[in-house]
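Of the protein chains in this complex, one is absent; all others appear in place.
First chain written, first letter: the chains are A, B and C, and each begins at residue 1.
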Amino acid sequence: MTDLERLTAAVLRFRDERDWKQFHNPKDVALSLLLEAGEVLEIFQWKDPAGVAEAARARKADLADELADVLSYTLLMAHDLGIDLDAALRAKLEKNALKYPVDKAKGSSGKYTDL
Amino acid sequence: MTDLERLTAAVLRFRDERDWKQFHNPKDVALSLLLEAGEVLEIFQWKDPAGVAEAARARKADLADELADVLSYTLLMAHDLGIDLDAALRAKLEKNALKYPVDKAKGSSGKYTDL
Amino acid sequence: MTDLERLTAAVLRFRDERDWKQFHNPKDVALSLLLEAGEVLEIFQWKDPAGVAEAARARKADLADELADVLSYTLLMAHDLGIDLDAALRAKLEKNALKYPVDKAKGSSGKYTDL
Partner (left out) sequence: MTDLERLTAAVLRFRDERDWKQFHNPKDVALSLLLEAGEVLEIFQWKDPAGVAEAARARKADLADELADVLSYTLLMAHDLGIDLDAALRAKLEKNALKYPVDKAKGSSGKYTDL
């Protein structure tokens, strides 16, 4: 069993113990994934670079919790949709490598349409 | 090397080849994570249950891409913040188990303050 | 003075009394606008149609607060960017009318590329 599979199994076990699958259609899970991502960003709301670095340090426990929630819903969605996340991520990196070839994209934050 | 570490290494390699770390402070990465989560949800915008199920089937490739982007930024943030995502997720499941004990939470979608 | 101008003036007065303009660059205001929109959506998280209708009734005061926050940041951004929101909304409705002509779009929730 891979780590992603092991973690997914833990998330699924939590869900099934509580009979929560009935609420978990992809739209509602995607909505919750988005709200959890908002919880991560909220930690840095209004902060300038110094404040961001400080929050990364001082709010590390909260950040761990919120990123865990994001990962949780990501694993859940992938499972329910029958998506192999490991393969999907590697495939996406390959697609991105074509959109952002090193020689054109190096050191630039511009969108691929602007390279 | 665990799978999460292997995937994280692939994401970091992509970033470093392009000298993009300079743009990756936690606030900007969290912002991008949120926007990618929005790309997942957008696939289900306006859809009723039948439409959601259809989109889950017909847009599976797009969903795999968007979830890969979400995972990518999640791994990146965890790495940059020095967070062990595996441990964080398992710890969060334990905390959630206390907030949502099986005997109280089973079959209910209510918030823990309403149980 | 139009109502939008009057409300914008009230929001600006609140900001200036507290010397908060220094924090209000468009990126940070847009971020806060998004987080407030998340607060609106959160009220309906996990809810089915019956639950949504119930929340619309039972949480009306919270919804008024959150929509007020969204409007607040919308007016603030428009002001700081020098955008006439009234004209912008009317212009957008015209653009949307071209993308979604009545004869093609009536009764359909499909995207304009699918009409």
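Everything that follows uses one rule, which is that contacts are C-beta pairs under 8 Å (C-beta built on N, C-alpha and C of every residue); 3 or more make two chains touch, one makes a residue touch a chain.
Quantities reported herein were computed from a predicted structural model and do not represent experimental measurements.
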{"item": "Where the missing chain makes contact, among the chains that are shown", "value": "A, B, C"}
{"item": "Absent chain, residues of chain B that touch it", "value": "23, 28, 31-32, 34-35, 38, 41-42, 45-46"}
{"item": "Sites on chain A contacted by the missing partner chain, in the whole complex", "value": "31, 34, 46-47, 109"}
{"item": "Positions on chain C where the hidden chain makes contact", "value": "2-4, 7, 10-11, 14, 17-20, 22-23, 25-27, 30-31, 33-34, 36-38, 40-41, 43-44, 47, 49, 52-53, 55-56, 60, 63-65, 67-72, 74, 77-78, 80-83, 85-86, 88-93, 95-97, 100, 102, 105-107, 109"}
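One rule holds for everything that comes next: only the chains that are shown with their structure count from here on.
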{"item": "Geometric centre distance via CA averages, chain C-chain B, whole Å", "value": "26"}
{"item": "Chain A-chain C separation of Cα centroids, rounded to whole Å", "value": "26"}
{"item": "Distance from the mean Cα position of chain B to that of chain A, given in whole angstrom", "value": "2"}
{"item": "Residue list for chain C, restricted to those that touch at least two other chains", "value": "31, 34, 46"}
